[in-house]
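One structure coming up, written as structure tokens, with questions to follow.
Of the protein chains in this complex, all but one are displayed in their positions.
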Amino acid sequence: MFSTIIEQVINGIVTGSVYAIVAVGMTMIFGVLRAINFAHGEYYMLGTFGAWFAIDYLGLSYEASIVVAVLSTTVVAYVVGQLVMRRMVGAPAESGVLATLGIALILQNTVIFVFGGGYKFFAGGYIEPVSILGFSLAQQRIIILVVCLLVFIGLELMVTYSRLGMAMRAVSQNIQCCGVVGIDVPQVVLRTFVLGAALASLSGVLTAPVNVSVYGGMGELITFKTLPIIIMGGLGNVRGTFYAAMILGIAESLVATYIGLQFRDTVGFATLILMLMWRPHGLFSTQARF
Amino acid sequence: MSLTDTAPQARRRDLRIPLAAVLIVVALAAPLIGTRYVTHSLIIALIFMLPAHGLNLLVGYTGLLSLAQAAFFGIGAYTAGLLAVHLNTPFYVNLIAAGLVSGAIALPLGIPALRLRSTSFVMCTLGFVIIGQAISKNWISLTRGDMGLSGIPKPYFELGPLSFAISGTTSFYYLALAVCVIGTLIAWALVRSPAGRNMVAIRENETLAESLGVPTWRYKLIVFMLSAAFAGVGGCLYAHYLTVVSPLTFQMYYSTTMLIIVLGGGAGMISGTVLGSLLFVGLTEALRVAPELRMIAYGFCLLVLVFWFKKGLAPLINRFWNAIGGSK
Partner (left out) sequence: MTSHLPILDIQNLSKFYGAVRAVNDVSMHVNRGEIAGLIGPNGSGKSTFFDCTTGLAQPSAGKVVLDGQDITGWSLNRIAREGRMLRSFQNTVTFKALDVEENLIIAGQMFTFPSLASTFGLGRLSRSRINGLRERARELIKMAGLWDVRHQQAGNLSGGQQKLIQFASMLMPEPKIILLDEPMAGINPKIIERVVETIQYANKSLGVSFLVIEHNIDVVTSICQRVVVLDQGSKLVEGLPQDIIQDQRVREAYLGG
């Protein structure tokens, strides 16, 4: 009994890591653009498809497929960023919702149009289980955990010390002043967006061996999982997003085991609404910003 | 002022009343001229028109972006469906009940939600849709879960000894048209009333409105409930037209559809929403020529709407309406 709980918590942390890598990009984009990116999960899907394509069609190894996936998603994100996201600076909230939904439809259905709508089998990755302290865990899950930690350490360093990180903080603090001090806001938005999309695709490739199946509609599900996370984490808050993703991952895993699998996908929004009633400003923020 | 204004120069004729007359005739004759398929499409437009009116009150007039419309649409559809299947109540009872139940449920949901700031509010309202779907899927004893409620009767009326059922597409069109005309008139009356002016004041500057004595919190709650009631009535039409209600009624796609109708037609304009629902259905049908590319093209249409028609069709409608209004 007790060991099952521990096992479910560990599984939850792995799921949480997957969500965290996707959500952190979404929350950073919100920070600079003040828009919810409803297309964010689609970059996760693109990453998975890129890797699947590299393995199945090009015959590459899993490691090489990661590079192909992230690079190809980065190119797509750069185009979308140049054509759409840059121009959304200062647009009203409803425009943001419609524009990003439009992008989600285009990306998702283009992939379905090219590769078909059916489920595909993902062959790569390290699915051999290893035993740690009496718990068996697939190698791939350990990789996910390690990558997640590295990503967040890297992001913390980047946000604190790099030029882009400082510009990002400046834009999310006060967008009006940035023009005055010579920060190119659309450029910061573009770079943040491409970085966020690349992280989402990385998350997609890393999860693919665990999920095994690959299909066009998978991005939408991830978008809906990450939306509550970024609100709970306090929009624009990198560290808060990490904790919120972990909480949600663990909660989902426990709910699926002890209450019912059919409730798993509702956990996020149910938790979100309860939390908003309890603390309207987010779990990790003392004042309301958005 | 215009009564005493007898300028000698030749005037263009005011074509607004003739145009309105033509539109009424077209609306009434549509099922007789068009094919059954056209009538069906128009019914879909009419079903979405009322929830869109409700959303327009919220987004266009009061300035609150909500994605909860599909939740209230679903609640209305299930209310009507359950009443019709279990209690065999007549259509007009279901219609009123759907509006009342949706509006009433909006009260406990609106009280916590409306305290949230913009983005949190949007996400919270989206949450209502997701949770609504989960409830409709899992409360099997009431909703029959994924199987959905089937066998909802077509509307019928009892007037004294007379009773007649609305079974055909054409007769349902007239029923939906009548409901929509009444709904549109109610929406129009709401925004023309002093309360409508207060809604606009809240949209423009909530703190200023508050400082001029407008109880903004109560207005927001009332408008949230009204918009839910509109959505519920639309859900009732939906249930009685399709005769089936499933958990798929609760989907974000419907909320965004209603948002597209409102923004595409022009937020903050009743005529914009009417036109928006026709336009939306027209667009969806036009895209059927290339079924594989349909959703991709639809995505591009959204981007065009956001970047090139920021105010929707409203400016065009206004210009046209003034142009045919005759010279002064």
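Chains: A and B, in written order; residue numbering restarts at 1 for each.
Note that in this section contacts are C-beta pairs under 8 Å (C-beta built on N, C-alpha and C of every residue); 3 or more make two chains touch, one makes a residue touch a chain.
Quick caveat, the model's predicted, so the values are computed rather than measured.
Here is the thing to keep in mind: the chain we left out touches B in the whole complex.
Here the missing chain is touched by one residue of B:Gly168, B:Pro215 or B:Gly282, and it is B:Pro215. When you scan B:Pro108, B:Gly151, B:Pro194 or B:Pro291 for touch with the missing chain, the hit is B:Pro194. Mapped onto subunit B, the footprint of the missing chain covers residues 189-190, 192-195, 197-198, 200-201, 204-205, 207-216, 218-219, 222.
Here is the rule we use: only the chains that are shown with their structure count from here on.
Centre to centre, using the average C-alpha position, subunit A and subunit B are separated by 34 Å. Contact residues of subunit B toward subunit A in the complex are 59, 65, 67, 112-113, 115-120, 122-124, 126-128, 130-131, 134, 137-138, 256, 259-260, 263, 267, 292-293, 295-296, 298-303, 305-307, 310.
The part of subunit A that touches subunit B in the complex is made up of residues 30, 34, 36, 84, 87, 91, 93-95, 97-99, 101-106, 108-110, 113, 224, 227-228, 231, 235, 260, 262-263, 265-266, 269-270, 272-273, 276-277, 280, 282, 288-290.
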